[in-house]
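What follows is a structure written as structure tokens; I'll ask about it next.
Note that one protein chain of the assembly has been removed; the remaining protein chains are unaltered in position.
Moving on, here comes chain A:
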């Protein structure tokens, strides 16, 4: 079977790749483009470890075929920091130790970045519901929720 030729934008850079028809966006990110920050925790869209933003919308990269990325703009964890300058969410997670093993962390950061772009002033309940699609087995979510709330407050203050 012939491969599919895809031109897409990943973290602001135009990117070309060839993929098999059945390969997911997550397969291509991890195995072809060496962007291994997105993780496969389940492969069924239940854990959120592979969360990426596609044209402003939060999606599980394990559920999207790579061929569907044609002409779209994909944001992954690798594009979140600006060089050595961490995104405010990354900085707050670091200050509060809102992560432990780090496997769910890229997905949670991508998901919360998307949340704060939509809703700069979320309630605790809104943060918990938004992140209900991202499983974390290490932290019990306490520091994650606090870090997101604190970052939102900081970003509102800076705006």
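Rule of thumb we're sticking to: a contact is a pair of C-beta atoms (placed from the backbone, for glycine too) under 8 Å apart; a residue touches a chain by one contact, two chains touch by 3 or more; residues count from 1.
The rule we apply is simple: contacts and distances are computed from a predicted model.
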item: Missing subunit (named according to UniProt) among the choices "Branched-chain amino acid ABC transporter permease", "Xanthine dehydrogenase family protein molybdopterin-binding subunit", "protein-glutamate methylesterase" or "Oxidoreductase"; value: "Xanthine dehydrogenase family protein molybdopterin-binding subunit"
item: Residues belonging to chain A that touch the chain removed from view; value: 20, 22, 30-31, 35-44, 46-47, 49, 76-78, 80-81, 86, 90, 93-97, 99-106, 109, 125, 127-129, 131-146
